[in-house]
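Written out below as structure tokens is the structure these notes cover.
Only a single protein chain was left out; the remaining protein chains are all shown in position.
Chain naming follows the written order as A, B and C, and within any one chain the residues start at number 1.
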Amino acid sequence: MAIRRGRGVAAVNYPTGMNLGGDPSQALVHSTPTGNFMVTLSSVDLGQGLKQVMAQICAETIGVPTERVIIDTADTDTGPHCMGTFASRGTHRIGNAIIQAAREARHVMLEVAAEALEVNATDLDTDGEGNIHVKGAPQRSISIFDTALTAHFKLGLSISGRGMFLVPRSYPETETGAMKPSTCYAHACTVADVEVDDETGEVTVTSVKNVFEIGRALNPRMVEQQLVGGSWMGISHALYETTEPYYPSREHGGTDFNEYLTPGPGDLAETETIVLERPATDGPYGAKGPGEMAANPQIPAIANAIFDAVGVRVDTLPITPERILRALKQQRAAH
Amino acid sequence: MGLVLRSFATVNEAGAALSEPGARYLGGGTLAVRAVNEGDVSVHSLVRITDPQLSRIELSEGRARIGASVTMARVAANPGIAFLAPAAMAVGGPAVRNMATVGGNLFAPAPYGDFAVALLALDAKVDARKDMPMERFLETRGALAKGSIVTAVSFALPSEGGFRFRKVSRVKPKGTSVLSIAAVIEEDPDGTIRSARIALGCMADRPIRAHAAERALVGSRRTEQGIAAALAVAGEGTHPVTDPVASAWYRAEVLPVHLRRLLLY
Amino acid sequence: MKLAKDYFADERADGLHEIGRGLPRADLPGHVTGKTKYFADRSIPGMLHLKMVRSPHHHARIRGIDTSEAEKHPGVVKILTARDVPHNVYTILILIQIGPEDEQVLAEDKVRWKGEAVVAVVADSERAANEAAAKVKVDYEVLPAVFDMDEALKPGAPVVNEYHGQNYYLYDSGECRKVRFGDVEAGFAEADFILEETYRSSPIEHAPAETTGCVVVPEGNDRFTCYTNTQAMFFTLDNTSIILQMPGHQLHLVGGTVGGGFGGKVDVIVEPIAILAAKLTGRPVSFVYSRYEEMQISSPRAAEKIVIKDGVTKDGRLVARKVTGYTDAGAYSRHSPYGAQKGAAHYPGPYTVPNVWIDTYCVYTNRTPSSAMRGFGVTIADFALEVQMDKLARLIAMDPLEFRFINAYRDGDMKAHRQVTEGAALIECMQEASRAASWPVAKRFYDMSSRGEG
């Protein structure tokens, strides 16, 4: 038996949002009487943490701590339109809609505080901890709690805002293909190390070093979640997954988690994650959508590493032990 | 029509219930309840036996007798049959092992039934209405007499280090078999192989013996040279399955590789 | 995880209050205590269960459907066929004017893939629904099927989907989406080496932990509340409104907390038929995919075939790239015409190539319709492109990473689809990967910048 080692690299980019645009999302923001903020959406959290990151975006924009923002989603009776959670669009599209809504609400909030403090609203700022103060004079302040009470009970004002984000739809030119698929792109580069058993074709991915450029890590712990989980799925796509193992034959499709293969907890590659941030000019606080891209660069990096290890190319996914073994036998027969 | 569970204290009472149309034996539930959950409406009643005798492991005079209701987890935890732990641990994850029974594994179609592969290598005896050697049982398991119930398996304990087991799967640590191999190799003090029984999983629709390889091993030693003839005939008589995990071609290709590793390492 | 803050620091305002902080996720306490409510975590009295009778054939004409025995089965409340569906022929993207409508909610005259929905059985228990489903008799005339994209595109192949009339999607640009940039043949003439390779993939399932499903409750006021795990609430609502010819105000969807999607829950499959069943029975209805259905019936990521022909110079410049991409849509469009054309803009990869020719086809075969999945249109393309890049580098005996630096796109570069590059960061990702992996490259590559400097 020979275990042979190899290393491969791949570099990719990924368009943020629905291809060719035309995918709107809307948000409504309003304050409660005690200065908490409701964000009403019809957007779906698939588990990636949309609700948490939207709360942080709203909190940053209004100038309150995140725990004072409540995300109410998804109910079509109350939530304004969102095209959906797909195409790495959630953070970018919905985040932008929330920023617009939150800015409008913040504007009203500062107007109310200005009236209470008897200053101009343009002279006011938030401290991020729940207070509004006169710029340069932090002792002249009012809490957002009191500001909301004032708006509700004295001034009869609604501290609220409406937000909408739409990248206009692009229609490809039929002959040249001139088009605008996206407004911003995330980037990634992966170096994968593998071991290949040249008698069985079995591959062990020993390590992946993933570098992602994602615009802005709005919540780094959640970014890490998605990039680490995505990397696992990339490895899975490279080596394991298909519903039709003998495609284009329709026979022998897996029907459960024993037959549909994904790497188990004993198959994990040592995973290093590095994040770069080049803010997107139209991203919410610069953020792009890395959710889908997270699973892409590992696939070719592993394919290239396998070639580096044993000198055969498998150009069909998934790169199963069987496909590697067949290629190795051909290689031996040719020599 | 619906579904009913019928519990019986003894094998005899259950036997009659199992003879009825639409009746299916309930062991650990990993096969029977799954079938019901997946919409198998041909099952009208599940029949189980609560007799504690079926959950016993007995060791005496160099033999082990394992009741049909003993779970994989209980097998793996029993120090008297510690050599079997790797085979029991090869079945499912922890929850499945707490449910799946020895009796059930005897009926599991490929690619399942790794424990039955071990029992086949041990040349176990299957206690049903009448006793049957494993190999014969496996050949006829689909056509057991209606109401016939497996109550236990028994086998002679192999000598220290004489039992070897290897399961190959794509997913670790728990995965469905590409193949599994169990072997009981008895060697003379000088290393000459006195007897060999090799059982293969996924190399047919049921566990099968590699008789040609067994014959080739007797009289030689567990060295590269000594096992070469056995490896060359390892695939004789096999009809590997093709399934989502691996093709028959792949299974046939890697059988000698894994048999070599089983025998030498 | 390491945040490499040195890159692009001048383009970023760090030090914000809430942005950039790894705050705890507000939803995790619910997850770890089992209190998070998914669509199925509701106990609704009197609920009916919907099970689907599916085609056992890859391609067949339906000569007749006999539900009389099934209707008499104890526990059965309603049996639905195509006749019960007000607007039975639909396509999801009709909402953004991508037609034609090409798929039947319940098969009427033909089935085009093994597993296609034919009859919906609604009963007061899952068991009764399954038993009755077994009694539904469908008379099929089996037709020749085609599974291979190359075969499907040949003249004389069985026509999979009559709503298209041929086995490919017809774009406004013709049989494929096209990108033409520069002069690809002149580029090949200029190249020192030409490499043409073919890459393939097979379908991939999202396999979310939670299967696709919904629970519908009639509110008694002609409105229907549908608890769903769709990834797109209004996509589902609006398509349901079309299929059921039901004003949108009668529909109320509640969701937003989903046990994994990965693109698998963007199709509109379970909700219209479950809402119809609730409307016709006046009772709550549950339609939840079994794991088998999730694995083999729900849309997978499409299989693809990608042919790449590249021209490269000895000094490592990619001077021409011609790509033909084929997306196996299966029997119906769903999101595949969209996914297939997403590749058209993507195929040059993150590189600047002066001469580009791209054709992308969306092909119909007799298999489970494919649809959206994490990165579709790009994921398999990236596999093909980046293996191709590795081969090209080895062809000209150049370090694969250095070869990518030479061709990496930078701000200001014109892309083949005629957008000027901005916000590029590929070079910096590769620089950081080079350091992290101890994969050294020549100094000039560390001095490069996506902003065009160096």
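The criterion applied here is as follows: a contact is a pair of C-beta atoms (placed from the backbone, for glycine too) under 8 Å apart; a residue touches a chain by one contact, two chains touch by 3 or more.
We take it that contacts and distances are computed from a predicted model.
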Protein name (UniProt record) of the chain left out of view, among "Urea ABC transporter membrane protein", "Dihydroxyacetone kinase subunit L", "NADH-quinone oxidoreductase subunit K" or "(2Fe-2S)-binding protein": "(2Fe-2S)-binding protein"
Left-out chain, listing which of the shown chains it touches: A, B, C
Sole contact to the chain not displayed, among C:20, C:115, C:187 or C:208: C:208
Hidden partner chain, touching residue among A:86, A:232, A:247 or A:285: A:232
Per the touch definition above, residue among A:146, A:224 or A:282 touching the missing chain: A:224
Which residue of C:12, C:25, C:301 or C:410 touches the chain not shown here: C:25
Contact set of subunit A toward the excluded chain (per top definition): 46-49, 221-222, 224-226, 228-233, 256-258, 262, 264-266, 268, 271
Residues of subunit B in contact with the chain not shown: 2-5, 7, 26, 28-30, 33-34, 36-38, 46, 48, 73, 92-96, 98-99, 173-174
Residues belonging to subunit C that touch the chain removed from view: 24-25, 27-38, 40-41, 43, 127, 206-211, 258-260, 262, 290-291
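Note that only the chains that are shown with their structure count from here on.
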Category of the chain touch graph - line, ring, star, complete, other: complete
Highest C-beta pair count, chain pair: A-C
Chain closest to the assembly centre - both centres taken as Cα means: C
Subunit A-subunit C separation of Cα centroids, rounded to whole Å: 17
Centre-of-Cα separation between subunit C and subunit B, whole angstrom: 41
Overlap residues in subunit C, where contacts from two or more other chains coincide: 292
Residues of subunit A touching at least two other chains: 245, 253-254, 260, 262
Residue ranges of subunit C in contact with subunit A within the complex: 1-5, 7-8, 11-12, 16-23, 25-27, 58, 96, 114, 147-149, 171-174, 177-181, 197-205, 207, 230-235, 237, 251-263, 265-266, 291-292, 295-296, 300, 303, 338, 341-342, 344-346, 349-350, 358, 365, 367-368, 372, 374-375, 377-380, 382-387, 389-391, 400-401, 404, 408-409, 416-419, 422-426, 428-430, 432-433, 436-437, 439, 450
Complex contacts: residues of subunit B adjacent to subunit A: 168, 170-176, 242-247, 249-250, 253-254, 257-258, 261
Complex contact set, residues of subunit A against subunit B: 1, 199-200, 240, 245-246, 251-254, 258-267, 321-322, 325
